[in-house]
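Here the complex is missing a single protein chain, while all its other protein chains stay put.
Right after this comes chain A.
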Amino acid sequence: MAAEGSALLIAVVVAFPLYWMVLSAFKPAGEIESGEPRPWTLAPSLESFRRVFEQREFGRYFLNSLVVAGSVVIASALIAFLAATAVTRFRFRFRTTLLIMFLVAQMVPVEALTIPLFFLMRDFGQLNTLGALILPHIAFSLPFAIWMLRGFVKAVPEALEEAAYLDGASRSRFLWQILFPLVLPGLVATSVFSFISAWNDFLFAKSFIISDTSQSTLPMALLVFYKPEEPDWGGVMAASTVMTIPVLIFFVLVQRRLVSGLGGAVKD
């Protein structure tokens, strides 16, 4: 059938850049620079990966990236959970105003805030620390996370809450032992977005980590191999592969939750 065939063909086209990335990472240097690019390799080699890991501090960068993305995911999930609970399960003055503010906050071009954040981080002595990368990303992923979690918190029936209180549960007990596990799928979907924004961060790492490079992250390590005039393609592709794999694993793990989570978020 035509539809089946085109779906498969498109899948191949969409996957091709990733295939080319991994393939080139395993090609020996001679093959990459032969000017005769072949979609396979006869002599797979770990040469490029070795070069990447021999690069001083590459492991350190990798760890830094994990720390940054991990902290952002955990902190924004917890903070967003509390805030989403507040705006969905309580009625109070300024509730609608706050919701509109969260919506507007999503639109703020964070890149435009690089300059004031640079001075803020400098004044608080956070330049050249991972904190300068973690803190802003928590703030930037919060509005979207709150907005997205709203649907999940709303979906938990109120009768359940009444029942919990009747059974003598305290408010914080209900919050953490009943509500939290129930909205966990939503938190997982949300965390995909905060993980990606933190893991991808290039601008802040470039602007805030200026002298102490041991505090840098993977995108910066990649640039060691990518010099526009004379790129070391093998090294770039190997570093790219190493950088992409954690995200791929994360995506595969949360794939089903992500799809249902998007449905839930968009519902509102």
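What to note about this one:
Assume contacts are C-beta pairs under 8 Å (C-beta built on N, C-alpha and C of every residue); 3 or more make two chains touch, one makes a residue touch a chain; residues count from 1.
Keep this in mind: contacts and distances are computed from a predicted model.
Per UniProt, the protein behind the absent chain is "Sugar transporter"; the candidates were "DNA methylase", "1-acyl-sn-glycerol-3-phosphate acyltransferase", "Sugar transporter" or "GMC family oxidoreductase". Annotation: of A:66, A:105 or A:169, A:105 touches the absent chain (contact as defined above).
Take chain A: the residues that touch the chain left off the picture are 1, 3-4, 6-8, 10-12, 14-18, 20-21, 24, 32-33, 35-37, 39, 78-80, 82-83, 85-92, 95-96, 98-100, 103-117, 119-120, 135-136, 138-140, 142-143, 146, 151-152, 155, 158, 161-162, 171, 185, 196, 199-200, 202-203, 207, 219, 222, 226, 228, 231, 233, 236-237, 239-240, 243-244, 247-248, 250-252, 255, 258-264, 266-268.
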